[in-house]
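All protein chains but one are shown at their positions in the complex.
Chain nomenclature is as follows: A and B, assigned in order of appearance, with residue numbering initiated at 1 for each chain independently.
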Amino acid sequence: MNRGLNASLPSMTRQWVASQPAGHSLSQPFYREPEVYQADLDLVWRQGWLFAAHACEVSKAGDYVTLAVGADSIIVARDAAGALHAFHNVCRHRGSLICDQDCGHSRKLVCPYHSWTYGLDGSLQHAPAMPESLDKSQYSLRPVALREASGLVFICLSERPPDFEAAGETFDAVAKPQGLARARVAKRVDYLVKANWKLVWENNRECFHCNANHPQYIKANFDHYNADDTSPRVRELMDAAVRRSEAKWKASGFTVSHKQTGMTTFPDAERNIWYAANRTALVDGYVSETMDGAQVAPLMGDYPDPDVGTLRMRTLPNFWNHSSCDHSVSTRLLPAGPELTAIRVWWLVAAHAVEGRDYQLEKLMPFWQLTSEQDWEICERQQRGVNSSAYRPGPYSPFKEYNVDAFVRWYLNQLKASQP
Amino acid sequence: MNRGLNASLPSMTRQWVASQPAGHSLSQPFYREPEVYQADLDLVWRQGWLFAAHACEVSKAGDYVTLAVGADSIIVARDAAGALHAFHNVCRHRGSLICDQDCGHSRKLVCPYHSWTYGLDGSLQHAPAMPESLDKSQYSLRPVALREASGLVFICLSERPPDFEAAGETFDAVAKPQGLARARVAKRVDYLVKANWKLVWENNRECFHCNANHPQYIKANFDHYNADDTSPRVRELMDAAVRRSEAKWKASGFTVSHKQTGMTTFPDAERNIWYAANRTALVDGYVSETMDGAQVAPLMGDYPDPDVGTLRMRTLPNFWNHSSCDHSVSTRLLPAGPELTAIRVWWLVAAHAVEGRDYQLEKLMPFWQLTSEQDWEICERQQRGVNSSAYRPGPYSPFKEYNVDAFVRWYLNQLKASQP
Partner (left out) sequence: MNRGLNASLPSMTRQWVASQPAGHSLSQPFYREPEVYQADLDLVWRQGWLFAAHACEVSKAGDYVTLAVGADSIIVARDAAGALHAFHNVCRHRGSLICDQDCGHSRKLVCPYHSWTYGLDGSLQHAPAMPESLDKSQYSLRPVALREASGLVFICLSERPPDFEAAGETFDAVAKPQGLARARVAKRVDYLVKANWKLVWENNRECFHCNANHPQYIKANFDHYNADDTSPRVRELMDAAVRRSEAKWKASGFTVSHKQTGMTTFPDAERNIWYAANRTALVDGYVSETMDGAQVAPLMGDYPDPDVGTLRMRTLPNFWNHSSCDHSVSTRLLPAGPELTAIRVWWLVAAHAVEGRDYQLEKLMPFWQLTSEQDWEICERQQRGVNSSAYRPGPYSPFKEYNVDAFVRWYLNQLKASQP
């Protein structure tokens, strides 16, 4: 209940942190105890930068979107001068939500209850029936920090947000040619997944499960190979793909930066690197993460031809993106309960692309819709298992789950950082 | 858990009461914390008089209705001598509910489990297979206090009910001519509103929100004007309506007792006045709170003609009524959870009125059905907002929210009254 940020760790959670064995999956309380969920909200979700939306979703003055971080509803809006702002979606009068839709357009933000009226920068402009003495400057919508990088909008609920610059530079360096700032949303799908948000991340941080679960994904990618099973043949395929791209894109921003099999090493728990972006090769014959590898929409951004591999971005605790030459898929997690995660997946295409003429949803969507839903099913099944009194943390594979282990260490570090 | 009535305030709630700023909306815990909800049940709902039903719903010997106050189910029944009784709907044998329907008719109350049989006064008449030594007088259904006034039935769960006489006299003085005791129910609608019961009351205690939310209501009424915006023209319209009625009904019970714009001042927190009744004028051209102001059913009670303004009654914590010449609309709140309120709205007409012949539901219902549902939506939106960690109590308008402030003070006084 309105616990201060930087709150110190509650006592049971501190014990669970202390007794967590290294190199193993988290113990049960981390996946289901309300006390841990509250600590996660306070010490992870209300401290770091969260992906909120794409800049192209609020492209015109007056456009806004809302999102819910736990019970906190946030508005992201663009003002008349073109600047983006974020604030809490809570009227300063009697606390009503101001915008109850997912997105909308309005010149001002008027509370539907008693018409307190705010500018698109959150400033209180009109408070009907209040005494003249009311100091409106004290009743702006409570502000939320906001940064944009390469068309991605991030917010931070903390009053002292951590640095964003390095993250922004990382995205700009690799993602600029994707042209996300000039994209448009072709489709959004919302999921309510019955699993703790950390199970969803752990699933995301390894492709160990891909062979058994993602028949579509493994045809296009090299991620599921690792040090233990990258055969000379696979090694040569990967090297060839990398060599081809290097020759072609010398000195361009499209150069492959992740040149080996396996997933990028991410996060870096010890240095608290919560963001990453890189480009990697697709399997020969694939120019896009689609069912048959073919291009399914017009080229995006600055790409001169389809052969640009695949761009990946990710930020903890709630975002990842896979972009191909012709489309981009973003995934956003939001915590909705100890065993519940609200997930939105977006498919973006070039702003000028017209549905039906330039692309069909039934060609654009299946690759990532299937892959995503396969993962949500895995996460829900794992949640049911870790809820058992018989569950005990199990060992991670050093060959294939190094990133899961890094995620767990990163997460525990966030909790520990709050200790006196 | 079976906490004693007059229990002292739990410790966190005591702190929240102490830190509540004056003249502001309540702080978050009052709207969602289970501890506060339990305190509300113990110290408000199980202490005061609750509207239960209309006497005309249990008009014949053997008629009964049930209602749920939190997890407590109560039976209101009429015995063969015509007296009304209320008792807990819990068999003294093994605790089964006795009546699981909303209403019914029976000469005796027989537990469906093992046929323990009670009279309509709650006395145990038959306990099968028990030893002769069983003292039946010790196993009556647990009694609940009951009072009737002007056809309205109130109950009190406390073993030491507060005074009811003044409330009864107030209703009799103003409401008698409405003839509610000789009415019948034309329609009942039940709502489960996802908001704390206090948010519903706060919404009820001001018409500040009416302009933006109740297009039907504001056409018929003067409530939404207040000291700050009663223009001379509005003032004159109101005065004219009052003068007209005074000339006409001199010395009758129909005289307008609330002669200004704005809502009746209610409650009186400092003197703990939890009941009120008054008659006020409708806008010229309205003889009933209907969509076009026209009469839609036969005159009720003792009214000689339609021009009787509008009668209003209200009792804390759970009842309000708006009555026109031709119909009467009652609203009853019952707490169903920290963020859940069960609301029933009744439309009553004269007992002799016949549906289809004398009135149509589609003319009778819309005014209050729309107005009610507009309010429930507001309350649910406010609940979502006050659940945010960013919510802070905001200032009440001295011109328009004086009754909300009075309600909040009244409520806090109920909690404080329990302190040692």
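Operating definition for what follows: a contact is a pair of C-beta atoms (placed from the backbone, for glycine too) under 8 Å apart; a residue touches a chain by one contact, two chains touch by 3 or more.
Just so you know, these numbers come straight off a predicted model, no measurement behind them.
S.K.: In the whole complex, not just what's shown, which of B:S8, B:S59, B:S96 or B:Q369 touches the removed chain?
M.R.: B:S96
S.K.: Any idea which of B:M130, B:A145 or B:L340 touches the chain not displayed?
M.R.: B:M130
S.K.: Using the touch definition from the top, which of A:S106, A:S231, A:Q360 or A:N387 touches the missing chain?
M.R.: For the chain that is not drawn, the touching residue is A:N387.
S.K.: For the chain that got dropped from the picture, name the residues of chain B it touches.
M.R.: 1-3, 41, 46, 70-73, 88-98, 100, 112-115, 128-131, 134, 139, 142
S.K.: Which residues does chain A use to touch the chain missing from this display?
M.R.: So the residues of chain A touching the unseen chain are 25, 28-29, 33, 202, 208-209, 211-213, 226, 228-229, 378, 381-382, 384-395, 397-400.
Assume only the chains that are shown with their structure count from here on.
S.K.: How many angstrom between the C-alpha centroids of chain B and chain A?
M.R.: Using C-alpha averages as centres, the distance is 48 Å.
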